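Heads up, one of the protein chains got dropped from this complex, but the rest are sitting where they should.
Up next, chain A:
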Amino acid sequence: MDRHLVSSDIATSVAEIISDLKHLEGPLLPILHAVQDTFGHIPNEAVPMIALGLNLSRAEVHGVVTFYHDYRSHPAGRHVLKLCRAEACQAMGGDRLGDRAKRRLGIDFHQTSADGSVTLEPVFCLGLCSTAPAAMLDGAVHGRLDAHGLDTLLAEVGA
């Protein structure tokens, strides 16, 4: 049994999200999305609260959180750069772009630069296969990227 106190602001927000969304059919994913939108990740404290609210076991909620690539256990960097690594982008030099991003940032995929500015993530298709290679920076889409275009994006986020 967890003895540590749930920080009150997290508890208040999570409780609010649960009560707002629990009436939905299949409310777990919408609740997790809302929690992540609020905190940038799924705080550990949220899991037992959601389990209690939806009459699930903590293991069930944990199992769902860890199944999906989108849910983070820790906050990301200040910016998130998603580079598409799928076939259409590979056909247009996506791998070289990925290598360049890793080298410029000094990190691998799924890592955050040392100064916390950028988290680099692979994404398997943004549906921009006709303007490849493609990337998404903080939700904004970019296509036909070359080395210069990537450098411009990285400069925008101070990396």
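As a working rule, a contact is a pair of C-beta atoms (placed from the backbone, for glycine too) under 8 Å apart; a residue touches a chain by one contact, two chains touch by 3 or more; residues count from 1.
We adopt the following convention: contacts and distances are computed from a predicted model.
Visitor: From the list "ATP-binding cassette domain-containing protein", "Oligopeptide transport system permease protein OppB", "Outer membrane protein beta-barrel domain-containing protein" or "NADH-quinone oxidoreductase subunit NuoF", give the UniProt name belonging to the chain omitted from this structure.
Guide: Hidden chain identified via UniProt as "NADH-quinone oxidoreductase subunit NuoF".
Visitor: Of the residues A:V14, A:M49 or A:A132, which one touches the chain left out of the display?
Guide: A:A132
Visitor: Which one, A:L28, A:A101 or A:L154, makes contact with the chain that was left out?
Guide: Per the contact definition at the top, the residue touching the missing chain is A:L28.
Visitor: Write down which of A:A88, A:L105 or A:L120 is the residue touching the left-out chain.
Guide: From the options A:A88, A:L105 or A:L120, the contact with the absent chain belongs to A:A88.
Visitor: Touch as defined at the start, partner being the missing chain; which of A:L52, A:A114, A:V141 or A:A155 qualifies?
Guide: In the full complex, the listed residue that touches the missing chain is A:V141.
Visitor: Which positions on chain A touch the chain that was left off?
Guide: Residues of chain A in contact with the hidden chain: 24-30, 32-33, 54, 63-64, 67-71, 84, 86-92, 123-132, 134, 136, 139-144.
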